[in-house]
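Since the structure comes first, as structure tokens, the remarks are kept for the end.
Omission of a single protein chain aside, the complex is shown with its protein chains in their original locations.
== subunit A ==
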Amino acid sequence: MTSLLGSMISTLGMALRYRPLIGVSSQVSKANALFNPELTTVRFRYHADKVAKGPVPRRHGYEEKLFQSGLLPRKVSVDKALPMPTYKPKNSWNEKRALFGQNDYIDILGPSNEISQKTLHPTQLLYHVPPWLRGVQGNEYQVLLRRRKFVQKKGYALGHPTKWATLNTRIKKLYTYLNHKTKSPFWKHS
């Protein structure tokens, strides 16, 4: 409705400018200009024309604080530009990136044992993840408990005494924090 009104008003402006009003009462002419089925609004401004003239400025009023032109910062005494690393674009098609995600659907597309119908699972292929962390979904407390379970058998306490102590301290602190300072999640309240 507002656009219709706007178009009417613009039509009114154009009509009053370009139509002769001799011999016609101003009231009638105004009414004519407001609603006249013979008149129609025509688009005469296009965003494409504005863009064609040059780049349309964005962020009006914003002052860019980074250097856009001129000499790079340098030590005046040495008169040598400060070192900047040369830009090297990443290779999107190196082996790792090109074959990313391979074998993620091995349990669906891989061969299955004819009797038991067991297949490989993608969690069995997480070679770059620590073995105790493969397929683990949990918060820090759960992850640390699992780590302690895996590590204590191998004599971790003898080989890494500080880390073993830190691990146990962290578990103790998390236990007290989670059980004495925080409430259980809403789904655990009976």
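The working rule: a contact is a pair of C-beta atoms (placed from the backbone, for glycine too) under 8 Å apart; a residue touches a chain by one contact, two chains touch by 3 or more; residues count from 1.
Following the convention adopted for this analysis, contacts and distances are computed from a predicted model.
The subunit not displayed here is recorded in UniProt as "Large ribosomal subunit protein uL4m", chosen from "Large ribosomal subunit protein uL4m", "Ciliary neurotrophic factor", "AP complex subunit beta" or "SCNNG protein". Per the touch definition above, the residue from A:Phe35, A:Tyr105 or A:Tyr175 contacting the chain not shown is A:Tyr105. Here the missing chain is touched by one residue of A:Gln152, A:Thr169 or A:Ser184, and it is A:Thr169. Mapped onto subunit A, contacts with the missing chain fall at residues 91-95, 98-113, 117, 120-126, 128-130, 133, 135-138, 140, 143, 166, 169, 173.
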